[in-house]
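The structure is given below, and queries will be raised subsequently.
Missing here is one protein chain; the remaining ones are kept as they sit in the complex.
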Amino acid sequence: MIKIGIIGYGYWGPNLVRNFAETSGAIIAGVADLNPKRLEIVQKRYPGVRTTTQFQDLLGDPSIDAIAVATPVSTHFELGMAVLKADKHLWLEKPMTETSEQARKLIDEAEKRNLVLIVDHTFIYTGAVLKMAELIKSGDLGNIYYYDSTRVNLGLFQRDVSVISDLAVHDFSILDYLLGEQPAAVSAVGTNHFPGTPENLAYLTLFYDSGIIAHINVNWLAPVKVRQILIGGSKKMITYDDLEPSEKIRVYDKGISFTDDPQQIYEMRVGYRTGDMWAPRLDSTEALRVEGDHFVECIENGKTPLTDGSLGLRVVELIEAATRSMNERGRSVEIKGTQMYQGRKVA
Amino acid sequence: MIKIGIIGYGYWGPNLVRNFAETSGAIIAGVADLNPKRLEIVQKRYPGVRTTTQFQDLLGDPSIDAIAVATPVSTHFELGMAVLKADKHLWLEKPMTETSEQARKLIDEAEKRNLVLIVDHTFIYTGAVLKMAELIKSGDLGNIYYYDSTRVNLGLFQRDVSVISDLAVHDFSILDYLLGEQPAAVSAVGTNHFPGTPENLAYLTLFYDSGIIAHINVNWLAPVKVRQILIGGSKKMITYDDLEPSEKIRVYDKGISFTDDPQQIYEMRVGYRTGDMWAPRLDSTEALRVEGDHFVECIENGKTPLTDGSLGLRVVELIEAATRSMNERGRSVEIKGTQMYQGRKVA
Amino acid sequence: MIKIGIIGYGYWGPNLVRNFAETSGAIIAGVADLNPKRLEIVQKRYPGVRTTTQFQDLLGDPSIDAIAVATPVSTHFELGMAVLKADKHLWLEKPMTETSEQARKLIDEAEKRNLVLIVDHTFIYTGAVLKMAELIKSGDLGNIYYYDSTRVNLGLFQRDVSVISDLAVHDFSILDYLLGEQPAAVSAVGTNHFPGTPENLAYLTLFYDSGIIAHINVNWLAPVKVRQILIGGSKKMITYDDLEPSEKIRVYDKGISFTDDPQQIYEMRVGYRTGDMWAPRLDSTEALRVEGDHFVECIENGKTPLTDGSLGLRVVELIEAATRSMNERGRSVEIKGTQMYQGRKVA
Partner (left out) sequence: MIKIGIIGYGYWGPNLVRNFAETSGAIIAGVADLNPKRLEIVQKRYPGVRTTTQFQDLLGDPSIDAIAVATPVSTHFELGMAVLKADKHLWLEKPMTETSEQARKLIDEAEKRNLVLIVDHTFIYTGAVLKMAELIKSGDLGNIYYYDSTRVNLGLFQRDVSVISDLAVHDFSILDYLLGEQPAAVSAVGTNHFPGTPENLAYLTLFYDSGIIAHINVNWLAPVKVRQILIGGSKKMITYDDLEPSEKIRVYDKGISFTDDPQQIYEMRVGYRTGDMWAPRLDSTEALRVEGDHFVECIENGKTPLTDGSLGLRVVELIEAATRSMNERGRSVEIKGTQMYQGRKVA
């Protein structure tokens, strides 16, 4: 049984508390937040749980095995390092840190102390992403041609980070997990429609040495919510609509074939074939629960999490490169691979 | 009553013939195509219509007032110029020509001879685009922030032009009509997944001096068909889903408001407001019919078409700039305005 | 090559003319309509086709092999009988006749003269219905539990027939083809919201001796168009959404399983299993074209059409029974089987 403390009860913290409260292998040992009003909510919902405005209370409690940090990203490094130095396992919200430099220091510290460091890229633990990884790995899609994601909605403007850190970060982690390949370069343009705020809209293109192209459209100022990914392969293609209550993943037996048929040449077209569509059943367990169980298991058995520090670091590197490109109006920025894939590649 | 000849009975020609056959102000005087098999289809469908494999037969017929050219773009300039020099009004398929140089020559020739030159940017004549123009012009949307279009589907690969000329061209014309402003620069990346073929996937970003940003996602290799445009304004926002049988246009009374509420500052968010959604009734007349009637009326009354040569030219300039940017992996390419808006601005 | 005349160029006639004009085995020999204005449209679209306001002109033309009757149902019997007595093959619009008595007479006349009689239940020739028949016949669905159809939209109120004859008639023919079993009884309620007009809304339930229950919801006064059928089987279930551009048919690997698990008993529920969904590729040839080719082939090879007079008769019997039930506020009305399935059963 793992005892867990949570620092930060703002937007995401309540989800962590709710999930760990129902994880059989974990017990919530305490919740810290600077704001006493937030702690009152904890008290009302979980009368037995200890609360404090001093996160140090949790660090100093020797009965606590692990701490989850769900605070603004600007505090991730300092708090994460403090957790590790208190010799506790660390669950860090995404993005891992503000800079890749900070991410590397956390990775080193965790390794030195033999502590588990998980970065909460929740999407990786969804039935949908796990199924897509399985389909790509099996070769069913053939060669991957492109990945095209649209992630737009109204609201939840953030003060300290741009829409890239908030939304594109999901695609960065999914791409990393699905492709097992770091992009060679990224080009991003974005704009903020309100002076003094971070970019609320961005378009990103990622170039891979294997020829794959990935495109990401993120926007906090859209009238409708869209969460749609298209993946094109030489044999089959996938749509992933995260707003579908079921059948989120659809696999299309469609593609292109070339022809010397003079009639088609006259009509200036290549042939295309279209077959069946298939929507595989997905595991519908809440991803955060899967991830919580995984964290507990990694701690108990000394395993490396699926979303470990090195994945978190690669995502931060991508954010850095994309942000640099965006500041230079879309100039293509190269990415230096971290060489840390550790055999976890799925494709 | 206008007598019209049609050159080219391939992919689009049949639509022109069908529409002009039912336009009350027009009579089809002949159809030319290099392929006798295509002309047999004309004969079966329209037994009374004259057909020929020699387009010169139509040019030389003094009873013919106007000629529509629906052939591959590489022949537009030569055929269009021949039509004008035969002193006939000209209907040209989009894109107008392969180069802006050619487009300018056609415009000059038509002006010199006082002939009507219409470029068939059909979308401008749809109830949906006309309604969006009305909403923008009236100020209902407030300041326009962005235009975001996704136009993807499987198939109809073309041999001679890229997906930009085939699909993005629609957005170029719609943007020109809606905004009445030529973009200052364009950045485009694209890729072809099959050696020796044009780009079948492209992502374009257009930058406007007014601060508007436009983004266009076009793809011939997608498993599903999407035709969706989002337009964000300071007061209201629009979605335009061309695949909806009705309610193609939806107007959302949604937006962002800033706050000094300390609770919201704590949560790092600006406020947002959401109101009603409204789907105005649209004119459902087939756009090509509207455009056909408009062409006849322009000929009879000496009017300038909504989609005249200058609009066609600006679209070709955009294709040129976008293609140049695509060839340089997304480098931002500036566009020199043609200064020919002639008071047709709608916004 | 079959020469065909068409009587009636109102709502559906134009579709017949368009299709037969492009059927390779058929030539249109003439079109008759009482209204000269309608014939002008024919002349404009098909300049070479003979038109007449006297249908007798077509009956008396010895070169004509077959005649399609697309007039109001009240004239079907008289015109159909005249066609047969002129020794021509007969294509009759649905519903076949006003009364089952009339339908029997037409069947007898056609048999006596060895003429082909097809009733235009177009839906049977769609890729979707053909695929559903194949799935049911193969046993993939297991035992059929129910058929549930919703067919609602705004408009096309008819003066002479109720919404049952206009819309439920589609389900009557589809059910006949899919199940190969005539219902034992029908219960229907309906209402007209405008005095002096036929019922514009009706709910029908069909009871089968095999235990299958079928339900049909038809409505001319609905704000949205719906064309959705659910078919429940013991092994799999189908949805058929005719408004989907592709993937009209979806097959769900879903069902119910019973359990003695005390936990489930406590929760008062039976178990249910949910597996993959699968959307088979459908033949997308226009159904009317398939049916036209089929008619030509039946004439040339002396075959019995899939939608012959006996199917047409059973549909008329169902309309009669349903109308009687509706007039008696839903009293269950028994149906006497026609015993004419002739081995065409698909399930």
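Per-chain numbering from 1; labels A, B and C assigned in written order.
The working rule: a residue touches a chain if its C-beta (ideal position, glycine included) is under 8 Å from a C-beta of that chain, and two chains touch if they have at least 3 such contacts.
These figures come from a predicted structure and were not determined experimentally.
Undergrad: Out of C:Asp87, C:Asp160 or C:Asp209, which residue would touch the omitted chain in the full complex?
TA: Checking each option in C:Asp87, C:Asp160 or C:Asp209, the one touching the absent chain turns out to be C:Asp160.
Undergrad: Determine which one of C:Lys105, C:Lys254, C:Arg281 or C:His294 touches the chain that has been left out.
TA: C:Lys254
Undergrad: Residue-wise, where is chain C in contact with the chain that is not depicted?
TA: Residues 10-11, 35, 72, 145-146, 148, 150, 152, 154-160, 187, 189, 191, 193-194, 197, 201, 203, 205, 207, 211, 213, 215, 217, 219, 221-224, 230, 232, 234, 237-239, 250, 252, 254, 256, 258, 265-270, 272, 274, 329-330, 332 of chain C touch the chain absent from view.
Undergrad: Hey, which chain A residues sit against the chain that's not shown?
TA: Chain A touches the chain not shown through residues 21-22, 44-49, 225, 243, 245.
Undergrad: Just the residue numbers, please: which parts of chain B touch the chain that's not shown?
TA: Residues touching the hidden chain, for chain B, are 246-247, 253, 274-281.
Keep this in mind: only the chains that are shown with their structure count from here on.
Undergrad: Using C-alpha centres only, name the chain that sits farthest from chain A.
TA: With centres defined by C-alpha atoms, farthest from chain A sits C.
Undergrad: Chain C and chain B are one sequence twice: same or different residues at the contact, by the over-half rule?
TA: Same, since over half the interface numbering is common to both chains.
Undergrad: Distance between chain A and chain C based on Cα centroids, please, to the nearest Å.
TA: 52
Undergrad: Centre to centre, by mean C-alpha position, how many angstrom separate chain B and chain C?
TA: 41
Undergrad: Where in chain A do residues touch two or more other chains at once?
TA: Where chain A meets two or more other chains at a single residue, that happens at 274.
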